[in-house]
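With one protein chain held back, the other chains of the complex are shown just where they sit.
Moving on, here comes chain A:
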Amino acid sequence: MPAPPCASCHKARAALRRPRSGQALCGTCFCAAFEAEVLHTVVAGRLLPRGAVVAVGASGGKDSTVLAHVLRELAPRLGISLQLVAVDEGIGGYRDAALAAVRRQAARWELPLTVVAYADLFGGWTMDAVARSTAGSGRSRSCCTFCGVLRRRALEEGARLVGATHIVTGHNADDMAETLLMNFLRGDVGRLARGGGLGSPGEGGALPRCRPLHLASQKEVVLYAHFRRLDYFSEECVYAPEAFRGHARDLLKLLEAARPSAVLDLVHSAERLALAPSARPAPAGACSRCGALASRALCQACALLDGLDRGRPRLAIGKGRRGLDEMGPPGLHRGQVQTPASEAVPSF
C-alpha cells in the first residue's frame, strides 16, 4: 500500500505518523515541525535571551544529542552561543563509551566540549566507589540519589568554567511525567513545589536552568534523531534497574497505552499543582562549605559527600538528616515515615 502524501508539503511521501496527532508527514517536514515547536517553547517561555552563553548538559544519550542538535540549528535565530558540558561520573563500562560518543558529536558539530569528572570535583568519589560504599546496607542501593545530586553540582561547575549564563538539559515530556508520578508516590512535596513548569529561574546565584524539550514526547525525540541520523549512545546505566523511577516509568508506559495523551495530561497537571505555602521549600541560602545554593546549612551535595566520607552513606538521604553537624531549622519534612527506597533522579 503506497504511503499517503505528506500532510504538510503535499509533495513527498509520508514517512511517519506523528505520535501525538496521527498526522502523516515526510521526514523533512517532521524535523521542521519539531524544531519549530522547540523554538516556540523557548521564545514563548522566554527561556534563553539573546546573547546568552548556553551550556548544554551532554551525556551522549538521545535527549541531549537531539537538544544540542536542535539548539545548534536554532542558535542563529535565537542569538545564543553553545557550549557542551559532559559529566564523567566514573561508571565503568558505561560512561566511557558515552563520553566517546559525546566527543564524536562535538567534533562533528564543531562545538567546544568540556568534561568534568566526579573524581576531580568530589575528592576521588566516583559512582562506582559510591555504589560499593552503599552496597552493603541491606536495602537496595541508593546510588541514583547520589549521582543525580552530584551531577547537578558538576554541571554547574562545568558551566561556570566555560563562562555560561544558562544551563539547558534534555529532559523530555516523559521525564517530566515520570518525575511528577514519582514525587507524589514518595511524598516529596519540596520537589513538587520546585519542579514542574519550565525549570528554575536561578535564585541565589545559581545559573538558571531550563528544559526546552519538556513538551516533546520521547517518541518524537527518537523519531527526530532517526531522521536526522544522529549518532548517540543508547544503553542504559548499569545501576538503573534499581531506581525507584523504574516503577513510574512502567506506569507511564501503561497509561500511555490506555490513553495516548496521558503524558501531556500529566505535564499539564504538574504545571497546575497548587501546594500550600507551608509546603514550599525554604528560601535559598548559601551552603556553609562550598557557597552553593542551599536551603539548609549544608547543600545536598556537601551533605551527601559528608556521609560518604564518614562511612555512613545514608546520612543525608531520607528525612531528618540526623547526625549531620548542621544546626539547620527543624525542617519541613521531619517526620517518622521514611520514604520508600529513596532512589531518585534528584531535583530539577
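Basically, a residue touches a chain if its C-beta (ideal position, glycine included) is under 8 Å from a C-beta of that chain, and two chains touch if they have at least 3 such contacts; residues count from 1.
FYI, contacts and distances are computed from a predicted model.
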When you check the chain that is not on display against UniProt, which of "AP-3 complex subunit beta", "Cytoplasmic tRNA 2-thiolation protein 2", "Collectrin, amino acid transport regulator" or "Gap junction protein" does it turn out to be?
"Cytoplasmic tRNA 2-thiolation protein 2"
Chain not shown: contacting residue from A:37, A:73, A:242 or A:309
A:37
Contacting the left-out chain: of A:14, A:56, A:106 or A:180, that is A:180
For the full complex, which residue in A:16, A:68, A:243 or A:266 touches the chain that was left out?
A:266
Mind pulling the chain A residues that touch the left-out chain?
7-8, 10, 20-21, 23, 25, 29, 33, 36-37, 40-41, 44-45, 173, 180-181, 184-187, 189, 192, 198, 215, 247, 251, 254-255, 257-259, 261-262, 264-279, 337-341
